[in-house]
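Just one protein chain is left out here, and the rest sit where they should.
Chain nomenclature is as follows: A and B, assigned in order of appearance, with residue numbering initiated at 1 for each chain independently.
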Amino acid sequence: MNKMIPIAYWRNRKVYTRMIGSKCKDCGAEFFPPVRVCKKCGSRNIEEKEMPRTGTLLAYTKLSEPAQEFKEYAPIYLGFIRLDNGVNVISMIADADEEKLKSGSRVQATVRKWTEDGKGGLIYYGYKFRVSD
Amino acid sequence: MNLNAAILGYGAYVPIYRIRTEEIARVWHGGGAGPNRMKAIASFDEDILTMSYESASQALSMAGNPQIQAILVGSESKPYAVKPTGSILSDILGYNKTLGVDLEFACKAGTEAMQLISGMVSSGTIDYGLAIGADTAQGRPADELEFTAGSGAAAIVIGRPNGKEIARINHSVSYVTDTPDFWRRPHDQYPMHLGRFTGEPAYFAHITSSVKMLFSETGMKPSDFKYAIFHQPNPRFPVEVGKRLGFTDEQLRPGLLNDDIGNTYSANTLISLAKVLDMAETGDKIMLASFGSGAGSDAFVIEVNSRDQDNGYVPFSERLRNYREVDYATYARWRGKIQK
Partner (left out) sequence: MSVFIRSAYALPVSEYWTKSIVDLMVDAANRAIDAVPGVKIDKVIVGNMMSGYANHQEHLGALLASSLGMKGVEAIKVEAACGSGGAAIHEGYLSIKSGEYENVLVVGVEKMKDMDTPKTTKALAMAESSDFTQAVGASFISLNALLMRLYMNSYNVDEELMDYFPVIAHKNAVTSPHAQYRKAITVDDVKRSPVIADPIKLLSSAPSGDGAAAVILSSKEGPVEVLASEIATNDLIVAQREEPLRFLATEIAFKKAIKKSGISASDIDFMELHDAFPVVASLGLEAMGISKKGKAPQDASNGRFNMGSELPILTFGGLKARGHPVGATGAYQVVEAFMQLAGTAGQNQVKGAKVGLTHNVGGVDTTAVIHIMRRVE
């Protein structure tokens, strides 16, 4: 059973590992994940833009019953993060330590394994954020 | 090998998790401990790709993000038998017009990467390359190697010397034989080894040979060096081989990490190199000798130039102080040792 759709993963890998989002060439607004049409001004003149890899944690939750592709890694921690360019992102938290997870904690993006298709299948890598000391 | 290569950036990454060998011994022997106090282990969501990424990011940042044309990842815990971690890493780092591939030679694949990249740079084949050693070593449950089999990665950005480099790689040698001290067949999760045979005929014989080759080719002797870094399969061997070759405790001590993080296999000597480079000063010479079972040894003369102190940079030894201990159950779960 595929935990993710392999070809869809490949298609999106730059978003997942490098946090490539969008920037509107007309109004300058930035978005993550990428958009086809600017949500601010409606323009279709969109270019790729790599997001900053640092931000602030606004809220987090601990999920003891994740969806099936993450079931074996429970509990997983998810955070609502404001990146340093003002763009919000929801991400898994790596090396979660509940004592250090507070609204306002500074966080740093890294690349970790999201999941894999058993011992013989594909490994899916993507961004996670960890608290930077 | 005469080389004309320089270290422009370096990075070491060790996962924050540790397990005490006392804890491992408690499970399998009801008491006691291993030769080392603790080892570093990767979290369930880490592997050599993620650790290579961390260490490479540090190294590239220190080197000013040059255009990398070759990436070699040395490891014996590749996530895929077919599909190089080097290719995945190249893609993630954004280097597609690059040679991205893996190497394997037990614990010395990292220094091989350093040697080969240095060769490519020295010959003018490429301008900049990235050499990485990374492993999430597999410790067979209840086996003595389970005490030391650890996880870690280190990356070196190599280019031609330009006066502003951090250090120069002046000379390197490689010595190889066919020695059955430790190996792993493709279908096995864990390696096999021949116990005490891994000592004198393997570790000691090969390191002694490569270092003597190094001295002979360069005309250098132990007292010429400020630091000596040897491969550390346990805390005792590097001290013993260092002493036999004429090095002092003072030269050896800064590079000794096994007691705290275990044996990080392909990353072993490169992580020690990163730690030493953090503290070394202009003109210091470093002798580095790795060992890979199978068997072989690479030895290097590295001469320190200088480094602009980067404001954000946290020395490796400081980063090592931030760790979390886990128990054997967590370790077994994370490292896939529990049959489901």
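Note that a contact is a pair of C-beta atoms (placed from the backbone, for glycine too) under 8 Å apart; a residue touches a chain by one contact, two chains touch by 3 or more.
What you see is a predicted model, and the numbers here were worked out from it, not measured in a lab.
In the full complex, the chain left out of view touches A. Residue A:92 is the one among A:24, A:92 or A:107 that touches the chain not shown. Mapped onto chain A, contacts with the missing chain fall at residues 4-5, 8-9, 12, 15-16, 31-33, 35, 39, 58-71, 76, 78-80, 88-92, 103, 114, 126-127.
Note that only the chains that are shown with their structure count from here on.
Taken together, the chain A residues at the contact with chain B in this complex read 13, 17-18, 73, 94-95, 97, 110-114, 123, 125, 128, 133.
By the touch criterion given at the top, residues 16, 43-47, 49-50, 53-54, 79-80, 88, 91-92, 94, 322, 324 of chain B touch chain A in their complex.
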